[in-house]
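The complex is shown incomplete by one protein chain, all other protein chains being positioned as in the whole.
This part shows subunit A:
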Amino acid sequence: MSQVEVVGCTKRYGAIAALDNVSLKFVEGELFGLLGPSGSGKTTLLRAVAGFIDLDHGQVLLDGEDIGPIPVHKRDIGMVFQNYALFPHMTVFDNVAFGLSVRKMPAGEIKSRVDEILGLVRLGGLQERKPKQLSGGQQQRVALARALVTRPKVLLLDEPLGALDKHLREEMQVELRRIQREVGITTIFVTHDQEEAMTLSDRIAIMNQGRIEQLGPPLDVYEHPINRFAAGFLGVANFLEGRVVSVSGNEARIDLKLGGQAVAPADGYRAGDSAVLAVRPEKIGVDAGGRSAGVNQLSGKVIGAVFSGSSTTYRVQVDDQVISVFQQNSTPRRFQPDDPVTLHWSPEHNVPVAP
């Protein structure tokens, strides 16, 4: 098991910074997700660790050693590419054996190592197939087996599940997690899919414009986003703007632009500060009737209701803003467009974020 660290990495393409002074430590054996929109620098960072990119500044350290000058083929990494990049002219066996055979390993040993890893990814019996004769999920497993068979120090995954349909993707997420645990390899993966990042990762970093916006375990980042970008990119968030009127102890009272007041964690606010609160849609309750708005309450009118099996998503017009609300369908109460409603939530669900 190995530890990877990037220090002060910067890469510019013309005026655009793909990486802007990024420093990050990947802990031994963890599954780390780099999450961000396209152009956020997540893939650039992954490719810098692989050695495909010459950084303008900064270092990539593998177990404390600067691997910057080491070419890709001597770095001892495993990588799974977005479209798998299987060798189309080779069988499954030859694909997986490739990394061992370029190392001049004896044929007998190659065979037992390949059979072992194909067992791990549950592909035994398909050794003689060509990549074209495999389903997307099977190709994914071959790519994974090929990357792992050389027992690399670190595994890099570039949008590994992006090419699969939803059902297969969910199945492969579970598989990927299992295999990564069994091998215990330090793994870094890139995704733009927030659900995938949350399901798979021990820790995630949300990237935007070449910088890391927030870093931590998925649950922490989800429940306590520190800024507007992190809150909006990982999951859905309603942003309530206002001005702090008073702070007492660890509670702040905030006058909301939409009307009424919110009580939120003080979070370093002082009276007179402007504030932005992020409220997750599933934390908000809906009651009938647009009665007066109290603390942590807003009244509005339903303008849309989307039923999706286990839950319903309401869009509620409050003044000039539309608030999203998820309701589990465990309550019999359903609202229709034009119904007046009151929204309410607890103080701890107001998360102060940087604007």
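To be clear about the criterion, contacts are C-beta pairs under 8 Å (C-beta built on N, C-alpha and C of every residue); 3 or more make two chains touch, one makes a residue touch a chain; residues count from 1.
To be clear about the criterion, contacts and distances are computed from a predicted model.
**Q** Mind telling me which option in "3-oxoacyl-[acyl-carrier-protein] reductase", "Tryptophan synthase beta chain", "Diguanylate cyclase" or "ABC transporter permease" is what UniProt lists for the chain we can't see?
**A** Hidden chain, UniProt protein name: "ABC transporter permease".
**Q** Have a look at A:T150, A:Q173 or A:T312 and name the one touching the chain we're not showing.
**A** For the chain that is not drawn, the touching residue is A:T150.
**Q** For the chain that's not shown, point to the residue among A:A18, A:I77, A:L161 or A:L176 touching it.
**A** A:I77
**Q** One chain isn't shown here. Among A:V4, A:A50 or A:L134, which residue touches it?
**A** Of all options in A:V4, A:A50 or A:L134, contact with the hidden chain holds for A:A50.
**Q** What is the set of subunit A residues that contact the non-displayed chain in the whole complex?
**A** For subunit A, the residues touching the absent chain are 50-52, 71-79, 81-83, 85-89, 98-99, 102-103, 132, 146-147, 150, 156.
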